[in-house]
Each structure stands twice: as C-alpha cells, then as structure tokens.
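Take this structure, written in structure tokens, and hold onto it; I'll ask about it next.
Here the complex is missing one protein chain, while the rest keep their positions.
Right after this comes subunit A.
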Amino acid sequence: MKFRAKLVDAACLNNFTRVSNMIAKLAKTCTLRISPDKLNFILSDKVANGGVSMWCELEQENFFSEFQMEGVSAENNAIYLELTSENLSRALKTAQNARVLKIKLTNKHFPCLTVSIELLSVSSSSRVVTHDIPVKVIPRKLWKDLQEPTVPDADVSIYLPVLKTMKSIVEKMKNISNHLIIEANLNGELNLKIETELVCVTTHFKDLGNPPLASENASQDRNSEQMAEVHIDIRKLLQFLAGQQVNPTKATCSKFAF
C-alpha cells in the first residue's frame, strides 16, 4: 500500500483544512478512504442508536497537485484508514503559512499518515513541521460497512435556508426542548418547531425551493401543501450545524419514511 500526495495551493489547503475541521467536530474517529480519484471521509455511527453517519467525497484533483496511491491489491485499489479526526485537523492547523504540504502513508513502528509542511519563512532558512498521525489500516473484510450510503427516494426534499441562520435558531431552541420537529412540504415551506407542556415555538421559512424529485409518482400523489414531519434529537442537529465550515451551494433536507 502506498499513498503520497502534495498540495501547493493556498485556497485548496484552506478548503481541505475546513473539511477536516468539520469532521473533527462531528466525531472522534473517522475513516479515510483513499482511491485513485477520490478521498472520502466516512463516519458511520450506527443510525439505529441515533448516531450521525456521514459520507464526504473530495475529488482529489481539486486539491492536490500530485497524488499517487496503490491500494491493497489491483482489484481492490483502495486504502481504508481509521484515524482520530482531531489529529488531522490539528496538523492542518499548523499549515496556515505553508508553501508545500505533503501527506504520505508511512510506517514508523506503526502505520502513520505523515503530514509534512514546509513553512514560508521570513528568513532564508526553511522551516519544516512534520506530524505523524497514527492510523489503523482497516482490513478488506470490513470495507462493505463503509460504502456510500444509498439515498432512498424521499417523501419530501427541500433546500435549507442559510445554515448560519438555522444554527442560531436551533441553538436557542435547544434550551427549551431536547427534540425538534422539522416539517417541510413540496411548496418550499419549512417549519422548525419545539413543543413542551408550557410553550410551543415555531419558526417558519418560506420560498425555499424544492429539488426535483427522483420519482415522478411520488410527487404527483402528494399534496404540495401537506407537511412531512420528523422528530429529531436537537443536539445531534446542532452538532451537524456547528460543524459546517464549508459554505454549501445548496443544502438539502430530505425526509424518508422507513
């Protein structure tokens, strides 16, 4: 197994750092999947326990000027590594003024992802920071649990309002209730609601727009005014919203019936 990549562009580094920070905020350990074209960050807490699961895909070409990898074998040309997400974000944090950032898979008595950063320096001499992040290589037999989740057809799908706004609203609601009710319809309307014995607070969003639905049948059967409702743990939602550092072009919330 081999992996070696080089990053030289400041904007790319910035984005990569933000992605890493977002992962670090969501879960303590994460899986990094390296394949010839992509890097994936995978969090797979069991959804049944109310955990957060996440699949994040980065096209390697968009970030790295050099990228070489050799997977476990020719048929299984991928590398799955488990690491502490905070280590990666901490390592990238020191790369604020980097000229060059190199990441490679190494073996220093145990497998490591070595992040090596050459810093811009005022003086003539170069400064190099190296971080050896311990990783665990995930064996081939566990790979099936870490595949891209299939997104089933949704009852309702809606574009979210600006995440920052949503975050500040949900944050205030957290003090009143542990559960949040999200209601959305195909008319671009979204409600965030909390209900307790004493009080009920609802925030209404209008004109949000809906992404085109995958299956034609579902949209025809459904009354566009009818709200689909889910109850979720407010803290988990906040964890997700707090972690968002990458400004999305579109964020979609979809509700499925199981």
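Observations
Going forward, contacts are C-beta pairs under 8 Å (C-beta built on N, C-alpha and C of every residue); 3 or more make two chains touch, one makes a residue touch a chain; residues count from 1.
One rule holds in what follows: contacts and distances are computed from a predicted model.
Hidden from the displayed complex is a chain whose UniProt protein name, among "Sodium/potassium-transporting ATPase subunit alpha", "Protein YIPF", "Cell cycle checkpoint control protein" or "Autophagy protein 5", is "Cell cycle checkpoint control protein". Of the listed residues A:13, A:43, A:91 or A:192, the one in contact with the hidden chain in the full complex is A:91. Across the entire complex, the residue among A:35, A:60 or A:114 in touch with the chain not shown is A:114.
Mapped onto subunit A, the interface with the missing chain covers residues 1-4, 70, 84, 87, 90-91, 94, 102, 104-110, 114, 116, 118, 123-134.
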